[in-house]
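This structure is in structure tokens; I'll ask about it shortly.
Apart from one protein chain that is not included, each protein chain of the complex appears where it belongs.
Letters A and B mark the chains in the order given here, with residues in each chain numbered from 1 onward.
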Amino acid sequence: MVKALAVFLPLLGAFVNAWLPGKHPKASRFVSYIILTAGLGFVVMLSLQLGAWNLEDLSDSVIFHSGVGVPPLSINLEITAGGTLVAIAMYLAVIFSIHRFALHTPKSQPLILAMLTASLGLLFATDIFNSFVFLEIGSIATIGLTAASKCGSRWEAAIKVALVSGLVTILYLLAVAVLYRSTGMLTLQALGTLTGGSAVLVSILLLTVIVTELKAFPLTGWGLDFYQGASSNVAGLYSATWSLAVLMWAARVLPLLPIGNPIIYAWIGAGGLVLSQLAGLRAGSAGRILGYSTSAYASLLLVAAGTLTGAFYTQTVLILMVFSSLAKFSLFMLGNPWKNRRWSGYGTILMLAPVLLLAGIPPLPVFWAKFAFLGYLASNFTVIFYAVLAGLFLEAVYLFRFWADRSEKIQLKPFSKPSATAGVFVILIAAVWITRLLWTQLDFSGSIVTSSTLRVIFHVLFGAGTLLCLPGVFNRIGSERNYWFWLLISGASLTLLPAAGNGITFYILWEISAFAAVVGVSRGSGARNGAFWYAVFASFSGYLLLAGILLSRGSFVMAGLPALLMTLAALVKLGQFGTHLWNVRTYPAAPGTMPAYLSGTASKAAVLLLVAVALNATGGALPWGRVMAWAGALTALAGAVLAALAPDYKKLLAYASVSQIGYILVGLGLASILGWTAAIYHTIHHMIFKMALFLGAASVLYRTGTTRFNNLGGLVKKMPLTFAFTLIAVISFAGVPPLAGFGGKWLLYNGLIEAGWLPILIVAMFASVVAFLYSYRLLHGVFLGQLSPKNAHAKEAPLTLLLPQGLLAASIMVLGFKPTLLLNILVPVLKAIPGLSGLAPVIQGDMVLTTMGTWNAWMVGIMVMVVFGIAFVFYWISGHKPKYVGQLDIGFAGEMPPSADEVHYSNNFYRPYERALAFLPRIHAEKLFHGVSKTFSMLGDGVRMLFTGDGRTYLAHSLLFLVLLFVFLNGGM
Amino acid sequence: MYCNQPPKKPGDKKEVLQKITNMARANSLWVTAYGTGCGSIELRPLGTSRFDMERFGIAMRPTPRQADVLIISGYLATKTLKRVIRVYEQIQDPKYIMALGSCTINGGMYFDSYNTLNVLDKYLPVDVYVMGCMPRPEAIIDGFSLLMKKIKEGRAVGWKHYRENLDYYRENQKQIIKNWDLPDYNW
Partner (left out) sequence: MLSNIMSILLTVVTALVWGLLLGGISRNVTAKIHGRVGPRVTQNFIDLWKLFRKTSSIHHGGMFWMAPLFRITGAIAVLLMVPVVVGHNINYNMSFAGDIFLLLYIMFFGCLGMALGAGNSGHPYSVVAISRGLAQMSSYELSFSIAVVAVAVGLHTLRIEGIVAAQQAGVSSWNIFRFPFASAGALIAFLPMQMAYPFSIVLAPQEIPIGPPTEYSSRFLSFMFSGRALFSVAKLLLFVNLFFGGASSWMALFVKTFLLYMYAIVVSSVFPRFRTEQSIKFLWLVPTTLALVDLVRVML
């Protein structure tokens, strides 16, 4: 009884409701809620009975007949444990969205309930003719719902559904007839007993029906038009109930089809995934974007059906489909707002959760399924694996673009949209639930960084970096919102990162830290675009890392291709030239201390990854070290030149960050003890000075509200301490002794000379000289020169920003005068790594010796200090009392300068340098990147031409697909 | 934006090594390269191989901050006075003014012009006048040697006079410059 009620209660509600509305809208709503709540209760009871909640074993099921006689006259249902979970999701979706229909189109309530019944029926039906009945009910309910909405383009959507369901009906009935003719049975299991020509015919017919109904490529067109045309409520409800039911039904039917080798599904799926997602890049509207995403998940289902079996298959499909459908439901409810109300800022985050889920970011549920699924593919079906990975990345790109475009426009009160909010909460609760179940996969026992000292260094680096960024988060300007929470999450997972013991742990922490930072960035004012670029590159790097980890069976020990992929992941994350775009777009856009965290701390995760890969895969020396070193050196040079020409404080720092990262790559690429010492030294040093600089930028931004050089200048009078700390950081990174920056350069150059890599040495040295250009540009553009009257109100930075800067500057001084403090720790550790070549530097007291060079930082420091002190004292006691004059009291050919702004030399600062560089062809990485994205867009456009928007085309597609399938399968046999 | 404190009045304090310092000052006269009137045309040959002022340690400095001598080369238009005041006050002490030509003494051929100063000394403290209209380079060199002599003897104190009587000079200057928009003190 319970079972029957769980499925058919909504139908009862539909009949009751059909009489009520119009006169009694409130009563009909009341009835709907009562019925839905009761139905949900029954489903939950069933799920508890079947023990569905541990997700381990979903195969339990109960079978019952309803109606009279035996199937096909009666209705034959098999309620599985997994199915009950799906049913709960459907019920929840309807419960949380029905109020919207009740509000605007009260007459559609019966249709909704009918659709729910059809969905539940299709979900559980084991009889192929029963399924047909439910398919019909579902289609009719969809058409009705679509047409009943108040959306302008409802008829375009409805007619496509009607056309397609007509065709599906014909094909399906044909298949049923053939099946009944051959076997005399109509159960799903009967499909397996088919042989010969009828088997092929039924398979072809049913496969066409399934692909069409799933909206998988190439039969996606009608689905896109439907999602675009239908109102967002209808589309959302549809994807959470009917679409989900079809997916689950297809998941049950596909393995049973007598098609011979099911790998054909995987090929259709994988190929379709890539092509449809290419087309998805060009999608414009929210509906279409989510349509493409639906197509992606349908393709994933096909791939899974072709490759997986047993409980693994059931679990994977269940998690993938249920949660992606719920996510789409939430996005539809959010993506097309009905009313323009003020939104207080949760829209971004509320929308991000489903987007992240669809993109498969941990720890959201889909990730766990994808990880296991892709892992299986990686070890058994490599080509399909790459295709799926590529498709998923493309999907992530347009989803993030969708988020960046849309989340700004969501305007509604928090929690005024319970449907969407509820969907998100279901996802998040499920995330916690599933993470709890799969927690055991995480491993913190033995770190992938085999050297404990290095591990501690990275722990301290990440922890300290995060902590130093935290005080400043309360100094926000304008419409910047609070981002400390995300900074903290990101920083915490980053701090744990070096302790990760296996691939999945590393990957999860890596992705959490990256995407928490994405949310953090998006909290800035007008930072959506920056956050988008960060998200795209982070997911690209994430997929590369994932591929590497999965190809090396979840660990880090495989040399060769997996190690290469992980290296590439690190390079993308570091902003290696060519992928530096995200650095340059994200850092300037990020709010407050976020860029300091991103550039100073978070980017070092990639260094950790490189170190881990090198240590585990090859014992220290990466085979492509030389290429990496070249890439690093050229990155250093190009970044430096671009930084010198940058017109914005934060942009300059972003380019500078790209440039400085290059040195780390050179050092790691050297694979010698000196090189690694230099790399780790520079990693630490880069964290210190870059954080000091970005915190300085945050202070300036906080006090003046701008980072454009044209609006700044002369701030040394107002912010002397900020200037002093920035100056120390700048002198240090320019490599001028006696501050810390010189050490990294000295070690690196000695390593390069030792290895005989002189051309790289020259490029690196040249880059370090170009660094003077941008270091002075930075100091002058912001702090020196004329103080603009616009900034006359500026004052010294608040203590929350000043104190971390002071600490960082002090550590630069300490490290500069006593680098042996660090080298004494580093050198013995690196000496013990067997894969590193070359001789270790010898440390005698304060003296560091290599085979060719010497360096005594302490002596140099003391010498400079003493000389400076003597000169200072002489300066002071010689009775010198200069008069301080105003900033406009300059020798200006007898004239008075018209205004500070006109005298301040800031625009086109290095114009002559730009002119001298003009002989170079202007290969902007940006242009290159635009070229790449344009190419992809063109490919996407090519694919998109399939989807004409004409219903007849779609019918032709289905028929053509049928014919091709026939030709292919017959040719195969 | 501008300085707003009056300059301190220099005392008569004897400096250490005064003689040597005076010798050095006399033998290292740096002239601010600012042509204030038509007489500047006669200044240029001084740098050439024919007259070679560098042998006396005289050099042209393009910025008043580093100069010692300001040469008012001929008639001084009221328009130019404003600029000259600022340049002069931007030169650091000790500083000297050398005035060329009759115009600076009594207005010369422009004595009745509406826009030319007649007696320069009322507005800026002149240390050395060089006669002529225009004085030849030889005459200018002669003027320089006179200035050097005065400096050596410690008599070139126009700058002290200017500081001590700044109010007097300002009053005169403001009579000429009706729309006084200079800062009160130019350092």
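The rule is short, and it goes like this: a contact is a pair of C-beta atoms (placed from the backbone, for glycine too) under 8 Å apart; a residue touches a chain by one contact, two chains touch by 3 or more.
All values reported here derive from a predicted model rather than from experimental measurement.
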item: Per the touch definition above, residue among A:I170, A:V627, A:V769 or A:L799 touching the missing chain; value: A:V769
item: Which residue of A:W19, A:W433 or A:F872 touches the chain not shown here; value: A:F872
item: Touching residue (missing chain; options A:A27, A:L758, A:V842 or A:L964); value: A:L758
item: Contact set of chain A toward the excluded chain (per top definition); value: 714, 716-717, 720, 727, 731, 734-737, 742, 745-746, 749-750, 753, 756, 758, 761-762, 765-766, 769-770, 772-773, 775-776, 779-780, 784-786, 850, 852-856, 859-860, 863-864, 867-868, 871-872, 875, 878, 880, 882-885, 887-892, 900, 903-905, 909-913, 915-916, 918-919
item: Residues of chain B in contact with the chain not shown; value: 7, 10, 15, 20-21, 23-25, 27-28, 48-49, 52, 54-57, 60-63, 65-66, 68, 92-94, 187
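Basically, only the chains that are shown with their structure count from here on.
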item: Centre-of-Cα separation between chain B and chain A, whole angstrom; value: 71
item: Sites on chain B touched by chain A in the complex; value: 1-5, 34, 63-65, 82-84, 86-87, 90, 181-183, 186-187
item: Parts of chain A lying in touch with chain B, wherever the complex brings them together; value: 883, 885-889, 891, 893-896, 900
